[in-house]
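For chain A:
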Amino acid sequence: MDDLTEMLKGTLEGCVLQIIGAEETYGYAITRRLGELGFGDVVEGTVYTILLRLERNGLVQITKRPSESGPPRKFYTLNDAGRARLATFWAKWEYVSTRIDKLREGVR
Partner candidate 1 sequence: MSIHDIIEGKKQWRAHVARVKALPPDYRIVYQEMQRYLFKVGPVALTDGTLLPGIVDFFEEGAASGKGVLELIGEDVAAFADGLIKDTPTYAEAYQEAVGGAGD
Partner candidate 2 sequence: MNFWEKITGSDLSRDWKAFEARAEALPPEYRAAWGQIVSHAFPHGNFTGRNLTPILDSALSLLEETAADGLSVREVLGDDIPGFTAALAGGEGARTYRDRWREQLNRNVARKLSRLEG
C-alpha cells in the first residue's frame, strides 16, 4: 500500500519496540522486518532516527558487535523502561482501535 507515512507516524515507534522486544536485533533487520510486513516505504534512515530516540530516552540496551561486512553493528534489546513503553503503546493502540472499529460498525 502506498503513502502510509502520515498514518504510520505515531505507531512506527511502537512497531520498532515490538520487533526489538521479540528478540535482539539491529537497524537493517528491523527495516527488513517492516518491509516483510508490508511497510516497504519505511527506509533505514527512518528506523535509524527512531532507534536514536529510543537510545536517547533510555529505552534500549545496546551492544556493539562486529559484522561480516564492514563496520561493527549496534544490536538492540529492550530494558525495563522500554518494556513499559511498549506496554503503554499496546494499551493506547487497543483504546484507539476499538473506538475506531466501533465507529466503523456504527455502534453508539
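Here is the rule we go by: a contact is a pair of C-beta atoms (placed from the backbone, for glycine too) under 8 Å apart; a residue touches a chain by one contact, two chains touch by 3 or more; residues count from 1.
For anyone wondering why these and not others, all candidates are chains of the complex that A comes from, given by their letters.
Everything numeric here is computed off the predicted structure, so don't read it as measured data.
Peer 1: Which one of these touches chain A in the complex: 1 or 2?
Peer 2: Result: candidate 1 touches chain A.
Peer 1: Residues of chain A touching candidate 1 in their complex?
Peer 2: 27-28, 43-46, 48-50, 52-53, 56-57, 69-71, 73
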